[in-house]
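Okay, structure first, notes after.
A single protein chain has been omitted from the complex, and every remaining protein chain is retained in its original position.
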Amino acid sequence: MVTTHPWSPVEAATAGGPDDDKFHEECGVFGVWQSVDAAALTALGLHALQHRGQEAAGIVSLDEAGIFHAHKGLGLVGENFGNAKVMAGLPGRASIGHNRYATTGETALRNVQPLYADFEFGGFAVAHNGNLTNAHQLRRALVRRGCLFQSTTDSEVFVHLVAISLYSTVVDRLIDAIKQVQGAYSLVALHNGALIGARDPLGVRPLVLGRLGAETGRAAGGGVLTSETCALDIVGAEFVRDVEPGEIVVVDDQGVRSIKPFGRQPSRFCIFEYIYFARPDSVVEGTPVYETRKRIGAELARESGVAADVIVPVPDSGVPAAMGYATESGIPFELGIIRNHYVGRTFIEPTDQIRHLGVKLKHSANRAMIEGKRVILVDDSIVRGTTSKKIVEMVRAAGASEVHMRISSPPTTHSCYYGIDTPERGKLMAAQHDTAEMARIIGVDSLAFISLDGLYRALGKPARDPLKPAYCDACFTGDYAIPLTDQQDNNERQLSLLHAVS
Amino acid sequence: MVTTHPWSPVEAATAGGPDDDKFHEECGVFGVWQSVDAAALTALGLHALQHRGQEAAGIVSLDEAGIFHAHKGLGLVGENFGNAKVMAGLPGRASIGHNRYATTGETALRNVQPLYADFEFGGFAVAHNGNLTNAHQLRRALVRRGCLFQSTTDSEVFVHLVAISLYSTVVDRLIDAIKQVQGAYSLVALHNGALIGARDPLGVRPLVLGRLGAETGRAAGGGVLTSETCALDIVGAEFVRDVEPGEIVVVDDQGVRSIKPFGRQPSRFCIFEYIYFARPDSVVEGTPVYETRKRIGAELARESGVAADVIVPVPDSGVPAAMGYATESGIPFELGIIRNHYVGRTFIEPTDQIRHLGVKLKHSANRAMIEGKRVILVDDSIVRGTTSKKIVEMVRAAGASEVHMRISSPPTTHSCYYGIDTPERGKLMAAQHDTAEMARIIGVDSLAFISLDGLYRALGKPARDPLKPAYCDACFTGDYAIPLTDQQDNNERQLSLLHAVS
Amino acid sequence: MVTTHPWSPVEAATAGGPDDDKFHEECGVFGVWQSVDAAALTALGLHALQHRGQEAAGIVSLDEAGIFHAHKGLGLVGENFGNAKVMAGLPGRASIGHNRYATTGETALRNVQPLYADFEFGGFAVAHNGNLTNAHQLRRALVRRGCLFQSTTDSEVFVHLVAISLYSTVVDRLIDAIKQVQGAYSLVALHNGALIGARDPLGVRPLVLGRLGAETGRAAGGGVLTSETCALDIVGAEFVRDVEPGEIVVVDDQGVRSIKPFGRQPSRFCIFEYIYFARPDSVVEGTPVYETRKRIGAELARESGVAADVIVPVPDSGVPAAMGYATESGIPFELGIIRNHYVGRTFIEPTDQIRHLGVKLKHSANRAMIEGKRVILVDDSIVRGTTSKKIVEMVRAAGASEVHMRISSPPTTHSCYYGIDTPERGKLMAAQHDTAEMARIIGVDSLAFISLDGLYRALGKPARDPLKPAYCDACFTGDYAIPLTDQQDNNERQLSLLHAVS
Partner (left out) sequence: MVTTHPWSPVEAATAGGPDDDKFHEECGVFGVWQSVDAAALTALGLHALQHRGQEAAGIVSLDEAGIFHAHKGLGLVGENFGNAKVMAGLPGRASIGHNRYATTGETALRNVQPLYADFEFGGFAVAHNGNLTNAHQLRRALVRRGCLFQSTTDSEVFVHLVAISLYSTVVDRLIDAIKQVQGAYSLVALHNGALIGARDPLGVRPLVLGRLGAETGRAAGGGVLTSETCALDIVGAEFVRDVEPGEIVVVDDQGVRSIKPFGRQPSRFCIFEYIYFARPDSVVEGTPVYETRKRIGAELARESGVAADVIVPVPDSGVPAAMGYATESGIPFELGIIRNHYVGRTFIEPTDQIRHLGVKLKHSANRAMIEGKRVILVDDSIVRGTTSKKIVEMVRAAGASEVHMRISSPPTTHSCYYGIDTPERGKLMAAQHDTAEMARIIGVDSLAFISLDGLYRALGKPARDPLKPAYCDACFTGDYAIPLTDQQDNNERQLSLLHAVS
């Protein structure tokens, strides 16, 4: 079978099936330098970042003889790195790792990161979170030059650019490569001499720097680069700072060095990290996520209050906003919907005969909290709307007298091309319908989204300045800050790549 | 390898590892009569009961030609019954199914229920939740008579007793068998003619009767027997009533028939179903579980209030009690501990080097909610105490100024022999230490359990009458209502059974 | 799915697919008493007997504490017993094992022998080669009595008969059981005290006794019971004698004891063991098999010589007879057909488009030995005739000027009910057609089978006495010496058994 590169949202649209009605982060990264347990810490870090990708995981370590070791596998971190034998095969004091999100079919092992290559100067491994928007174009040029591609990931473009760079040091080659790519990304790279982190010029995707401390039993000086602070917490590392937009951070035995090849850049951090992607216990760009979500919920209550008996979150992601809404409104918060966590990656496919029962494998109504009540459901977003519709039906069947829905993000009207798996526009409910129509389709008595200004306010910012917005909010506004180069020739050509079964 | 029968808590003590510090329900059952989608409904019902057993699942169906079909497998319901081909192999309008909890090593497929046998009168399948306390003794007598045993489950004793009974009808044979066994159990059985349910004379384990209604598109008259009401909800069945203690319910094409071979019995329902086992959206013995847990939390707040800044549940089971505690005390409820649901059945085994970091794979502290605060942790029980200790360490490391722990059950001082997987007494923290010592070991500033009378009060009962208690509360009191026949000769002999690798 | 018991040749008819055009032995057994390496010797013995069954293998060992251990698996002996960990789980100085032939679908692990049961007197394991012709009838009576069957093998009938016997010693119980069964079988059994072997009253299936000697580094006195002498050779055991028809041999620490509950019996040994089943290096009933096959080939040359340029065996089984034929006739013997041994148990299923090429995965013509020559093909038997036809086509396509076929057995006109997997009569080519028609269908210039008397002569016997034949030759004559009890009610009823997927 022939597959096409998954960077276009067209292909990604079917990911996860119609029920999996969320935007999805495409990756998490983790790297550590100078720790006695480098690969084990990396595994723990990736476990803490599991919400950013469940399809596959990979770890590369670098031993003290300068030899690289790797293990990759489909599935969860714990499934792949949960035994002593695998970990014993990953010796050394430096390591990087990667979690991958399950997008479309093409989940060949060869696409699992980190990628590794032998260069003239030695081994080089890289893992990245995000998406290059000119990868297609660069790839064609590289193939024309005689480069052989083995995967369909845009990360491999990076590796080839580093390989053919005429600069001599690894860092100079990496800068050379970064200057040629467009896109939203955070990457960690490892060579025999340093751990390197880099963030795209607008800082769309997150990357933080941490320090392994004396209290965790290791010599001071160990450095960590990872997507979120929750991965620092699990390994007992201290948060130092966010890597800055466009910054390259080099962690080696001399300490931490910062390079800013693009000069100082205005930040356009992804606003959806606050709403849904980041783990509630992470601190993102200086703000604790859980509290932020509660503030968003409170703002939502102020903007669009309605008389009701009970606030019910759509679990798990709607919980903090619902708590904030409840506190602000004074209406009781109850777990009126129970989530079944045993669904996992294999489901019961409903047979035709029982399809009429509705798909309720993940959620069930807690009837005692709902029956005869006016219910406000709080959720973080509406993507295709299919799940929202089913949840409303379930809540009505459990006897709710009224059902109102409140959403802690503005309407998601545009696809993301910056590393988030989103449906194409035609499938985004808010791109096709206004709020009143959506309410009717979903079957609620009222529907409200937080306003864009309300969201900025909850994040402690002034109202959005259209000329200089503080965040990347393209999914709400269509204001794409980074050029969509590949997307423009997407309809003209398709990149064919052999499907090798592994 | 030779294995011994897992009915003694001695062997069960190591189940799940030291982290899995809870009592565990050992099974869930589901049966349906007269439905076009019998096996599919059974799969859905078992999915809703997945919290009662994750080790293995099995379904038997009976087709319209009177032929039985079966499928069993290790793992979750969705993993085993999640494809059309398997379901197509389970035709018919009647079906029973079973979830099994992961106890010790002996998880051979031959032990997975339902059990099936060919009798002279035709096929017979049975699945049960619970434990027979004289199974060992009965088994020895049956072997002496020439019966061959193929599994190590006490369910097989039932099947042999039915097989050798001199009565002629299936129901009479089943009654004959039930009269010979002691124990706490709920069972569903299927033969060519009826679905049968039975509950032990004291009604220790739960069993409910439901009716498939016209609104779900099926002819009225379909009957369901299952462990909890949440399994009725998922298949759109209407709750009819609890099966009574000692009652046998026969569901056939004529309707529902009730037989009470033991006369009317006083109930001794398992009090721990309210505290932890049942799903929060189930209604148990007439009471919604979620609300009951909130009431227990409120009672706990009244009994043992303490000044604090925040109420933090140990997720997920501690959440409703913590909400009740917070409402009653007026102290804010916050998700100060985040649970990572990706741990699943495979974990990262910490290497020696990182063991000092503490095992925090399932839980992480939400530092922003904890730092500098006086925290009340609310949990449902303390079994070995190992997990509680780690959670307290984690909360302190996140900067809590004080940590108080409140437990929504009395101290668990005795093992259960009635179908619950519990450690032997020597490993129950509350059997070895008083509350003050426990507080010191766990590392909290204060520790309190709800009183037994407080618990009864929260359940809407008068104070416990020692001569006639309303519940089976042996784990708190050592008052074992059903004789522990096997347990008494347990030290003398061991039942050897061949370990056949399947 | 419901399966029926595979003892009727009706069901077995499709086994192995149309290419697998041979009769098939259904099992091999091996048992050893008093050896330091009992299970390992058993694995080696089963490996030497692999030609008697490739579907599954099982070994039970008995350790010095009297505990039984078992391992069973689908596939070859080497696949199941080829690692140290499995073998370490089978400790002890006594062991029995079994190879199973791949018949129809029902290859559930529960049917793999040895069977094991806990009796009042302790553990008991049994493995058998052959078929009981009244198993069906006995089984019905046992089920009526309340016995529960777990497998579809007739071996389990034995175990139940032993279990319910009123005699007290194991040997007496076994004799009691043997007296109730009809059929052709050789069995080995193990209990805590002895290794027991038994052969049916007519001695249809083979069983030999061997002794482990000092030269193999073990104390003298170790005993072996197995299907063929090639299994004695591989473990360095000395051949003692054939077990006699109807004899029970008990090997214990006191030595070897013989019991003949049926008195002295006339032998009716299976004549097909000489022709095809036994391994060429075995000595069967005092006669080396390889030499016997050569003598049969020589007799065949005398009976039905024809002018030709080359004798070509159908490999591998036709080789010795072809060598005898060549020597007797003076025509050169050449490997004109090459066998590809990599076919194994997975084949390339020819697509529709290439089916016209003919299925030649196992055999290819060695054109240089065939082109322009008059070829005599020598094979051991013609069952359905499908393979013979393809081989003749292949030889003609390689340029043979004439093709004659000579068969080292008489025409196989009847099904076997004594432990051999054969098609039903309607599919046996020789039951439907005379030799001239067969020659025409297969496409040869001439076809001849050895005569029955010629076969007896080659075996050193006088011409067949119809009243008292020296062998069981029912497949050539229809003279069934043992009653076909089950076969007679076969059309009336079918034994239903649940299909448990394992």
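Going in written order, the chains are labelled A, B and C, and every chain counts its residues from 1.
FYI, a contact is a pair of C-beta atoms (placed from the backbone, for glycine too) under 8 Å apart; a residue touches a chain by one contact, two chains touch by 3 or more.
On a predicted model such as this, the values are computed, not experimentally measured, just so you know.
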item	value
Partner chains on view for the chain not depicted	A, C
Given A:V36, A:C147, A:V181 or A:A397, the one touching the chain that is not displayed	A:C147
Of C:A141, C:I234 or C:A470, the residue in touch with the unshown chain	C:I234
Of A:H69, A:R339 or A:K461, the residue in touch with the unshown chain	A:H69
Which residue of C:A84, C:L166 or C:L467 touches the chain not shown here	C:A84
Positions on chain C contacted by the hidden chain, ascending	36-37, 40-41, 43-44, 47-48, 50-51, 54, 76-79, 81-84, 87, 216-217, 230, 233-236, 279-281, 283, 288, 290-291, 316, 319-320, 323, 333, 335, 338, 340-344, 346-351, 353-354, 356-357, 360-361, 364-369
Touching residues (missing chain, whole complex) on chain A	1-2, 60, 67-73, 89, 109-110, 116-120, 123, 143-150, 159-160, 163-165, 496-502
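The working rule: only the chains that are shown with their structure count from here on.
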Touch-connected components when chain B is not counted: A | C
item	value
Interface with the most contact pairs, given as the two chains involved	A-B
From chain B, the most remote chain by mean C-alpha position	C
Same vs different contact residues, chain B with chain C, by half of numbers used	same
Distance between chain centroids, defined by C-alpha means - chain A, chain B (Å)	37
Computed distance of Cα centres, chain C from chain A, in Å	62
Rounded Å distance, chain B centre to chain C centre (Cα mean)	50
For chain B, residues that touch 2 or more chains besides their own	none
